[in-house]
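In this view, the complex is presented without one of its protein chains, the others remaining in place.
Each chain gets a letter, A and B, in the order it is written, and its residues are counted from 1.
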Amino acid sequence: MLLTVGDVHATYGRFDVLRGISVGVAAGEIVAVLGPNGAGKSTLLKAIAGFLPPRQGSIRLSDEEIAGLRPSALLRKGVVYVMQRSSVFPKLTILENLEMGAYIRPSSPEVKADIDRVLGLFPQLAGRRHQRAEGLSGGERRMLEIGRALLLHPKVLLLDEPTMGLAPLVADLIFEKILELRAAGTTVLMVEQNARLALEVSDRAYVLEQGQVRVEGRGQELLTSDAVRRAYLGGAAPR
Amino acid sequence: MNRRLLVALAIVALAVISGTVLAQPKEVVIGVIVPLTGPAPGTGQDCKLGAEFGADLINGGVKAEGSGLLGAGWNGIPSLGGAKLKLVFADSQGSPEVGRAEAERLITTVKPSGTMGAWHSGVTVAIAPVIERYRIPHTTISTATELTQRGFQYLFRVGVNAHQGGEVLFQYLDWIGQQGKKWNKLGQLHEDTAAGVNFANAVEEMAKARGISVALRVPYSREQANMDSEILKLKSAGIDVLVQTSYTSDGIIIRKTMRKLDYAPALIFSQGGFDDDPKFYEAVGDDANFGSKRQLWSPALSSTKPILKAVNDEFKRRNGRDINDNSVRYITMIQVLADAMNRAKSVESQAIQKALVATDLKAEQVLLVHGVKFDAKHDNVLGKAMVAQIQERQPKIVFPPEAAVAKPVWPMPPWSTR
Partner (left out) sequence: MTLEIALQSVVSGLMFGGVIGLVAVGVSLIWGIMDLINFAYGEYLMWSMYLTFFLWAGLGIEPILTVPITAVVLFGAGVLTYRSVIRPVLRGPIFAQILSTFGLLVLLRYTAWLLFRPDDRQAQSALATSVVVLGGLRVSGGELVAFAGSLVATTALFAFLAYTKTGKALRALAQDREAALALGIEPDRLYALAWGLSTAAAGVAGALVSSFMYVNPLVGDVFLLPAFAAVALGGFGNVYGAVAGGLVIGVVNVTGGTLTMPKVKLALVYLVFVGVLFMRPKGLWGR
C-alpha cells in the first residue's frame, strides 16, 4: 500500500468524528470514500493532509509515519490536498495561482515548464492566464485547483468532493481529468457525494458511517450491491 | 465631606498650627510649578533659573547692595529672623491635569508657605481653584483674563494680563502711523488654549473700542504637523498686522511655513511664548528676526540702568544666558512673595495674603520695569509692556521711544530678500 490509515481517531472539539478508521490506497489506484453527511469523509482527508492531527492511530506513506506532520511537510512528501470548498485565490491571476501551487518548490525553469504543461492540460485556463481567478466558473476553479496541486507532482492526491456544485457535464469533465491523472501515474483518494459517478471511475471504495468503515469493495461491486444501493444510492434508477 | 478632603484639611490645619508655633522658622518653603518637561521645557528652565536667582538674592547670595532692589543686602527674610527661602519645584508638563495633580501633591507634601506658576495660562486656570481651596498665597504671570475675574483671594498676577499686554500693540500701531508707515488689515493666529484665546479676545475687544476691525481670526490646535492652511488663509486675506500666540513647537512650524509660503506681514506681534524660548531661535535661526513681541525686560535696557546690568551680568555668569522675559518675571515673583512675608512677619497664609494685597513695590525695587501694586482683583496695576523687535536674534526694545534701543524695521522684509 502507498497510503495506509490505521485505526485513526480524530476529534473536532468535543465530538469524535473519526472512530478507529482504517483505509488503504495502493499506488496508481483511484479510491473513493462515500457515506452520508457527518460520516467523517472530509475529516478523514483533513487528518491525512495534516489539517487535523489524529488523536490516535497511524497514517503511513509507504513505510513512513506521517500522522501529525504539518501540511507543508506533507506536501514535500507528495501528499497534496484539494479542499472541498473553492480555494483559488480570487484576487490573484490564474498564473499567480499556479505559481502559488509551486510555492514550496524553488523557482526554476522546470517550474515554468510544469506550469505550461498544466495550462496545456486545461486549455480553458491557458488563454486567460493573466486574468484574476475571481472571474472563473465553478468548474474552471476546480480545474485550477487540481492544476495547482499537480505542480507538486503528488504521489497521493486527496480530492474532497471535486464535483460539488458543478453541472453534470462539467462534473463529467472533471472525472475525465482525474482518469487522465491516474493514467499519468497519480494516486487519488477522493471523497464524493455523487456516489454513482465516483464508483464508476474508482478502482475501490470505502463507505463510511459514523466515523467508521462500514463497507469496502471494488467500485463496480459496490455499485451493484443491494445494501449500498439502499443505504447510499437512494435506490433510484440510474441517471 | 469626603475622606481625602478631610485629610487634606487636617494637613493644612497642621501646617498652619506648626507655622504659628514656630514663629521664627529657619526656612520658608515656596512651591514653584513650571513646565520643566513637555512642549515648553526651555521656557520652564528659564522660569526655574529666574526663581533660583531670585531666592538667592533674598538669601544673600547675590551681591546687589546699594542697588535699591528689594532683597539686596538681605540674608534671608529679615523680619523672620533671617529665614532662608527654599524652593521646591513641581513639573506641570504643560498639562492642566498634570499641573493640578502636582499642585495638590506639592501643597500636601511639602506644605509651602507660598506658591507660584504655572506659566501656561491653561495650567494656571486649572490649579487656581486648588490653591484657593488650600489658601496658599500664589503669584502668577499667566495672562488669561479670567484668572482675576473669579474672585480668588490668594491668587495675585505679577505680570501683565491680556489687556495690558495687548494695550501696547495699539499704542505702537498709533505711533507707527504717526511715523507715516501704513498697514491695512489686522488678523490673529493663536493656539486654542487659555493663553491664546484670552489674548485674542482681549485684542479683539481693544481693536473694536478703537474702531479697528479684526479682519480674520485663525485659531488652531497645537498638535499638528502641517500648518499650511492657517498661513494660506492669512496670506489670501491680506493680513499685514498679525497678532500671534504660539508655544514653541507650533511657533517653529508656523515660522517655517511662513517662509515656505512667502507670507511676510508688515508686523508679527506676539505676547511672548515661542519667541522667549531659546529653542525657537535654535530652530529657525535668522528667520526669527523682525518678529515683534510684547516685552517686559531687555538685556539691552540694562545698559541704560547700570544696576540692572550688574544683576544681568551676574545672572549670565551663573547661567550662561541673559535674563529674559520669563526669568525676570520669576525673579520678581520671588521678590513679591518675600516682601509680603517680610511685612507680614509671619508665614501664616492669611497674614501673607493681607500683606500681598498691600504690596507697593516701586520700579526701582524690582527687575520688572514698572513696579508691582495690586488692584481689587489682584491684577498688577503697574503692569505695562514695551514692544521689542527681534533683531540679530535678540529682543531689542523699539517702543516706547523713551525706552527704545533700536529703530523698528517696518515692514518686516519680504522672505525673498532674506
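Here are a few things to note about the model shown:
Everything that follows uses one rule, which is that a residue touches a chain if its C-beta (ideal position, glycine included) is under 8 Å from a C-beta of that chain, and two chains touch if they have at least 3 such contacts.
On a predicted model such as this, the values are computed, not experimentally measured, just so you know.
When you scan A:148, A:182 or A:204 for touch with the missing chain, the hit is A:148.
When the missing chain is restored to the complex, the residue among A:56, A:72 or A:220 that touches it is A:72.
For the chain missing from the display, the contacting residue among B:88, B:101 or B:261 is B:261, taking the whole complex into account. With the whole complex as reference, residues 37-39, 41, 93-95, 192, 218-221, 223-230, 232-233, 235-236, 248-249, 252-253, 256, 259-262, 282-285, 287 of chain B touch the missing chain. Residues of chain A in contact with the chain left out of this view: 49, 51, 70-72, 75-76, 81-83, 87-92, 96, 99-101, 103-104, 107, 148.
Operating definition for what follows: only the chains that are shown with their structure count from here on.
For the pair chain A and chain B, the distance between C-alpha centroids works out to 81 Å.
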